[in-house]
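Worksheet: one structure, shown below.
All protein chains of the complex are present and in place, except for one that has been dropped.
Chain nomenclature is as follows: A, B and C, assigned in order of appearance, with residue numbering initiated at 1 for each chain independently.
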Amino acid sequence: MKTLLTATVLLSGAVLALAYNPAEHACTTINIPDIPGYLTLKCDFHMHTVFSDGLVWPSVRVDEAWCEGLDGIAITDHIERHPHKAEGLTTDPNRSYEIARAAGQELDLLVVKGSEITRAMPPGHLNALFLTNATPLETANWEDAVKNARAQGAFIVWNHPGWERQITNGLVLWYPEHTWLREQDMLHGIEVINGRDYYPEAHRWAVERRLTLLGNTDIHPPLGMEHDTRRGDHRPMTLVFAKARTVEALREALFERRTAIYHGNQLIGDEQFLRPIYEKSIQWGKTTLVLRGRQRVWVRIGNSSDISYELERVSELKELETPRKLILPARKTALFEVRGTKAAEGRRKLAAAYRVTNLLVGPDKPVEISIPLDITFAASE
Amino acid sequence: MKTLLTATVLLSGAVLALAYNPAEHACTTINIPDIPGYLTLKCDFHMHTVFSDGLVWPSVRVDEAWCEGLDGIAITDHIERHPHKAEGLTTDPNRSYEIARAAGQELDLLVVKGSEITRAMPPGHLNALFLTNATPLETANWEDAVKNARAQGAFIVWNHPGWERQITNGLVLWYPEHTWLREQDMLHGIEVINGRDYYPEAHRWAVERRLTLLGNTDIHPPLGMEHDTRRGDHRPMTLVFAKARTVEALREALFERRTAIYHGNQLIGDEQFLRPIYEKSIQWGKTTLVLRGRQRVWVRIGNSSDISYELERVSELKELETPRKLILPARKTALFEVRGTKAAEGRRKLAAAYRVTNLLVGPDKPVEISIPLDITFAASE
Amino acid sequence: MKTLLTATVLLSGAVLALAYNPAEHACTTINIPDIPGYLTLKCDFHMHTVFSDGLVWPSVRVDEAWCEGLDGIAITDHIERHPHKAEGLTTDPNRSYEIARAAGQELDLLVVKGSEITRAMPPGHLNALFLTNATPLETANWEDAVKNARAQGAFIVWNHPGWERQITNGLVLWYPEHTWLREQDMLHGIEVINGRDYYPEAHRWAVERRLTLLGNTDIHPPLGMEHDTRRGDHRPMTLVFAKARTVEALREALFERRTAIYHGNQLIGDEQFLRPIYEKSIQWGKTTLVLRGRQRVWVRIGNSSDISYELERVSELKELETPRKLILPARKTALFEVRGTKAAEGRRKLAAAYRVTNLLVGPDKPVEISIPLDITFAASE
Partner (left out) sequence: MKTLLTATVLLSGAVLALAYNPAEHACTTINIPDIPGYLTLKCDFHMHTVFSDGLVWPSVRVDEAWCEGLDGIAITDHIERHPHKAEGLTTDPNRSYEIARAAGQELDLLVVKGSEITRAMPPGHLNALFLTNATPLETANWEDAVKNARAQGAFIVWNHPGWERQITNGLVLWYPEHTWLREQDMLHGIEVINGRDYYPEAHRWAVERRLTLLGNTDIHPPLGMEHDTRRGDHRPMTLVFAKARTVEALREALFERRTAIYHGNQLIGDEQFLRPIYEKSIQWGKTTLVLRGRQRVWVRIGNSSDISYELERVSELKELETPRKLILPARKTALFEVRGTKAAEGRRKLAAAYRVTNLLVGPDKPVEISIPLDITFAASE
């Protein structure tokens, strides 16, 4: 025990614990390779905080993103909705961004200023990204809100076009309002993925109408309540192929449509982005082989990425048996089994055609790849 | 596509998604049995929200607790600390409880009104539970704050007595202030577990000075950032042996010292509570055996609880080999191996003495149990 | 250190460690309820050991099954295949069963004597279960092998009818040989599930031709190489609705077609078995409700089984909004959200129609259930 110490009252709270110490946490690396000429930045451009109808303080969004290994986020609280006004919380639409940005600076996470213009369909909900001031968006007419955002150079996204509550008789519709927005250069991107939902119509529109693809969470509660991130159940994210790791480079890439979506074990995007990601992920072992008769040989295929590529044979080869299906598991080395047939002897260069069913360039349209093999067929011993 | 629909602006937000739909979530059962005469209620009596220095809205605390299978929680925001005052958030110390209570009613979770009186050591931080009005606790003098809480019938807890920032030269101290509080009937419980920390001194004081044992989270960020609850990394909790599943019954049980602590794979508490929990968890297979010579037989031991009991042999038996160590895994059936020795033939009733090293009645003091066996020793064939 | 001890040579191996101590392991409970009149026994009737082309000693099959919580297994080594003959291993087709049976007796696991009659298609591979002597099956003519098995009262199963290597141009075929076998009472069951494969044609045949449904592993390597059993990736198994936990009762139930298949998160079988399993798994909370206007209320639904039931709404109710989809997670309590509409006031008994998409009574044919609700519609306050 001890002798009596003077009890000093410390109302100032100087002895309080830190609310939350990120030093106890750590940041995971998301293994999706850069592609030639660009960094592959991992981003989530749609999320909420207590400053609209979300349930966490803005700094939590930064901590969650940092822990999961993201490069950037946008805070996009609803312009029109402030359910905590009764508790006195400010309705200034810039405030949640400011808090998140300060937290982001400490952890070197990019934070984009955004706002969600939240209206009935059409046009539904629109995110305005890269704002400088969200206040002018507080206006009754949605056209004015979008114009005021665009006047700041904002990038406008149509959110969750296939949301169950805003579709009509089960149909996801493109309205004249969207055509108008597009014509006015006031619609640039579309969410093909929102949370766990995939909208094939939005995917088709993105391809046909040349909209930027986005996949975001739209998260309201703590992220961990919807995603088991510790076990690889990552959030949906927008991959941005950027020239630098800056907010300005994110903006440039979004306007130039250099994005893809990482959702579950799928990548969704243009072939010019998905193909190099696949190719830089894969390390082929020796593919120059000698096969004696019906001998079986295994070719090693390493995959250094976090995506398990799912291969399906396009057509059989005459000279060679190759697997009908093959999974190249994330961060592992798989075996590709080839087996000789009754082929005539001699050396041949073959190409085994496969589709990668979880790399989608359009709805139901996978990337096709070719596996080059150099085989010398010999008589069995 | 479709013809033009009239665009109705819905500023009211009626078409908004619910912020967070608990219907997507589900509640786990914590398998710790009731004991004779009492329900075993699982509670966490220390946590924070954005209304002090926590990082989530109060309803999140209810959702987290409901998902994890708790019966009750206390909201205990700091009386003296309102870091979000600048954003306009009310400093009314009753408000976070009111929000949580409403959420609790929908999910049938008990919510206790509490406040943390947050001062330098001594007396350190004190939780006042079962308040009716937190406002009178806002006062400069800590003695007055405690008196005003006690005047409402509050149960007072000394929080994290071994907190690194409030100990002296590595020593956890009991101050005259604590003696005074105890003498004034203004100190009833003590946190032996706070978060992931265990304080052996607090455990010893609780036993010697007859304080109620508490184990709580003191959580500030979303729970999922500190506990991997999906994989059995449960929060520390206070088990309350209550006569009913009501707030009043919690209060009665706390004042009567009918609690234990569930922390990691440990239970900490009085033997009168730990022993029946162990006994109701375990189902013994057939323990009347015939052993021929050095024959080996396995006795099945089922464990229907979530606690993996860790058994260690107290002493060897002369007639029988039994395992030195044995784990009875949670929700599984284990095998207890017995093997005959060169014992004389005949039937004998034996008791194998074990200690259950993860049931602690005091610091380093495990519960001891006895395994009754009825063995007929026969000659080997 | 110590003085010199005499070195005694112990060539007999008496000081050796046990090869493998099951006491270190424990048995999980598979939570699928018994149904009225029958025990629900969990079985796997198809597996291999080193005595044919498997890769483990027969006792391993018993340990694996015991750890996973099975009640019974059949050892079904190939009659015609003994790749380890060169290493001297006996080709006696009874030996693997005898070793497994001895191991099974120690752990109280039922072991059935079987053999796989392994021929080209037709008739393909056939398992003969409940043999007394496998030796007479060693005969060139497959008809003779089946006859000799049947003469012992064997139950005959057509294994993996849709196996990629035995189908024709992608078609799974029923051959005249199978018709002949059926007519001779020499074909009783069919594998609808083999390993991770599901054969819809076999499922249809089982329903139409009244064959007993079986789902088995056909495991050759250690089970843990193909199933992550520690994380709920259980092996496919045949649920047998038996009058007792004996080999004879398994036999009676198989001949009487009282089986279902547990595969991934699916149950496949006759409605008379799947419906009571579902009903005994589910505990409904209070379904007598008062709804004021468009009020939302949550009804609790507990699920004590290991199967996460996947519900899909058959049709909407006029008076009430109920969820389009709902998962009732295994061993958890979920919330079923009901919400009032503009219904006239008054009390009504409603039945919400759902299909349970992972309970299959035929290919693409789920079990339909009805949720009874007793609602009093009141004006909103």
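Operating definition for what follows: a contact is a pair of C-beta atoms (placed from the backbone, for glycine too) under 8 Å apart; a residue touches a chain by one contact, two chains touch by 3 or more.
Predicted, not measured: the structure shown is a model, and the values here were computed from it.
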| item | value |
| --- | --- |
| Visible chains in contact with the missing one | A, C |
| Among C:R81, C:K243 or C:R313, residue touching the chain not depicted | C:R81 |
| Contacting the left-out chain in the complete assembly, out of C:F45, C:Y97, C:W142 or C:Y309 | C:W142 |
| Chain not shown: contacting residue from A:R196, A:R210, A:R331 or A:R347 | A:R331 |
| Touching residues (missing chain, whole complex) on subunit C | 1-5, 7-11, 13, 15-17, 19-20, 24-25, 48, 50, 53-57, 59-60, 63-64, 67, 78, 80-81, 83-84, 87-90, 95, 118-123, 140-142, 163, 165-166, 168, 171, 173-177, 218, 220-226, 228, 230-231 |
| Hidden partner chain, residues of subunit A it touches | 21-23, 25-29, 106-108, 298, 300, 323, 326-329, 331-337 |
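Just so we're on the same page, only the chains that are shown with their structure count from here on.
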| item | value |
| --- | --- |
| Two chains sharing the most C-beta contacts | A-B |
| Interface numbering overlap (same over half, different under half) for subunit A and subunit B | same |
| Chain centre separation in whole Å, for subunit B relative to subunit A (CA means) | 39 |
| For subunit C, residues that touch 2 or more chains besides their own | none |
